[in-house]
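Yeah, one chain of the complex is gone here, protein chain that is, but the others are all in their spots.
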């Protein structure tokens, strides 16, 4: 049995911060119409999905990201029947949504059909058959167009699992105030919108703060939360924007009860204590993300760099 | 103005996980009787202290580590007058202790006089003059000997800011059940012992769990907590072992009040919400650190590798 | 058009010397019965073949290695009709041999059929159809067995393009004095044996010297030569062991004439001046490779490390 130690994937955090991950097998390398997809096997994190050079998730710890993204939002709604996911190509976000007994229709919109084909073949422990669940409606199209076609008030939970719009990336229109208003309109009165909101480190938080300010311009309840994802070497953040209940209004007992009643199967990361861990953010983080700054606005686009600078666009 | 981009420090997390930090100035490189000390300036984290090749702390985020280490333990004691720090050569642990108005005597024991000399010269923003505070008693000696010489019940808070005993490192005797019993005896009835307890990641937690089990063998109240330190790329953990109050017994209001009354100056990271963030650990972490395993025992030493393996010693 | 800059191949020269080559496409990754084969595209060297983590050759400079390996030996024989290559899976060694108008039969023996299949598909600019030349006899078998089956005196030139036996690698039996004697016997009176003989740097030369001493124990004329191969970042060496003519006995005019008459097509690297460049080695190199030491002997195997140490085997 040979041990390969000559193939590396580099994750650049800045020009002076580089994380090297060794890999032993390069299972897929595909340039689709929308992105570069690499799937590799690593000694430490198991299989890893890399998109455009950024780690998306790893076999060993994807449950942390996906449970964190899905369950706080799903439980916040009293009875989520119709749920929509934007992005989430691995199928693991869908897998977690489908654990909720109330779900009747799950719409998943991803622009890149090749990504789902790759997931079907190589990321089986991620989707675990979610793509073939009878409640699943898989749509390959631009998410904005699909969301606009729903009737107002017809969705209970919307989950944004999209790559964030660094350097005016193509997802910018799905992170604007204008699009948040579209989602607001499509949600019912208790509707919940949850958005993956980028890296959130003491020294790197600008993208999160911009998404937060944008959602605050539209929704009455907006809560940031974060959890450490080991294969990212950093906490990852989400924001819940709610038309109804506030995720800080649970008691631990209520939350334990809701998890027990509404979710089938065991969760590995999320429970009431994890909820408080994620929603109680350290003081320095809270202060950083509440610094004033521009919002994401179609009419005044801004250019957010990965280093955290905000520049006017053109 | 030249920008150097050719000097790197490598932090090995495993043979297939390497983090490279660029540095621009190498201020100190010293091999003392006990350790290798490097102090460098980096574009991203400011000044960094590296001991034996491991990042110890960085200018930009050391406040997170040091506030987390000191304040939960200090506030847990109703009136900490006499405090002892083992290790903590940068002087920042002492700096935080000295913010507590109740402190009358602070004993700091470090085996390496050269480390304190380096801190005095290069780490001014860390110690901020703490070494010269009239309450400070700086002792260069073996911590075990010094602790044993205190009278029983004479200390209020003991802070262990030592490098953990990976691969039977020299600090092993200061992490054993036997030494925990010595500390227990020296503390008063409300006494609190806090121990920096290593990296705590979903996939790397063995050292933390071993320290936790060891303290549970001696103290009635033992609580693990953790906070993300960006320059480490990982959450860092601590354990409070208390003879009196449990850190989960606070209300947020009581804690806010205690911080306001008992601490002079502003804290950047720690407050009540940060407290809950740190003490509510995610479910998978709680389960991992409660797995059964051996304790650190002088009579049955074990060999803990950095990768997380536990081997019998000799 | 995206530019990938996140995939790297690391070439370890020692534990403190690492060369990183970025690659953009990973065309093949295959573990055969004998070796790990990676074929990648790089921005700088074009396509690269990597075997067991070592660069074998690159599109942009393979001509240097292959012209150096083949032409000095082929021209040294007055009329090479029957030639045998051991190894050389890319097909480029064969390509160069087949440029010689005198060649009637070319036997190429490679143990790894999967390597040749990979070369046929991905290394077209290397073999340029050589595998399908009517003079080519491709044999997938153990080279020792194949060579032994030839009649004595029936071969004119034998080319050893095998990976050298570091750390008692599987090719050890093909580098011994005993096997050199077999080759000697199979060659005619003017027969020439050329052996790729490893890296040859001022500080790394032990393998070359061991192969050289071994051939000197069998052949009357033994000459070391070397040429810099950019994708290896180092000079690469070869040894000619001749039963007849000495490669130092040419005049430049004779050599120019022989190249013109006997080779079809243009050579990019090799001519008379290149010949002298390669065969005149610097003084420090000549002294290093003439240091006394053990030979490669089936009965007293030695263990040669990549760093240059020679250890007794078991």
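Structural remarks
The chains carry the letters A, B and C, assigned in the order they are written, with residues numbered from 1 in each.
The criterion applied here is as follows: a residue touches a chain if its C-beta (ideal position, glycine included) is under 8 Å from a C-beta of that chain, and two chains touch if they have at least 3 such contacts.
Everything numeric in this text was worked out from a predicted model, so none of it was measured.
For the chain that does not appear, the touching partners among the shown chains are B, C. Of the listed positions C:139, C:168 or C:269, the one in contact with the omitted chain in the full complex is C:269.
In the complete complex, the residue from C:104, C:230, C:249 or C:297 that touches the missing chain is C:230. Touch with the chain that is not drawn comes from one residue among C:78, C:153, C:257 or C:282, which is C:282.
Although one chain is not displayed, chain B still touches it through residues 2, 4-12, 20, 25-26, 29, 31, 36, 38, 50, 52-53.
Counting the whole complex, the residues of chain C in touch with the unshown chain are 5, 13-23, 42-45, 60-61, 63-64, 201-204, 227-228, 230, 233-235, 267-271, 273-274, 276-278, 280-284, 286.
Just so it is clear, only the chains that are shown with their structure count from here on.
Applying the stated touch criterion, the connected components after chain A is left out read B | C. Note on chain placement: the centre of chain B and the centre of chain C lie 57 Å apart, centres being C-alpha means. With centres defined as mean CA coordinates, chain B is found 33 Å away from chain A.
In chain B, there is no position where the chain touches two or more neighbouring chains simultaneously.
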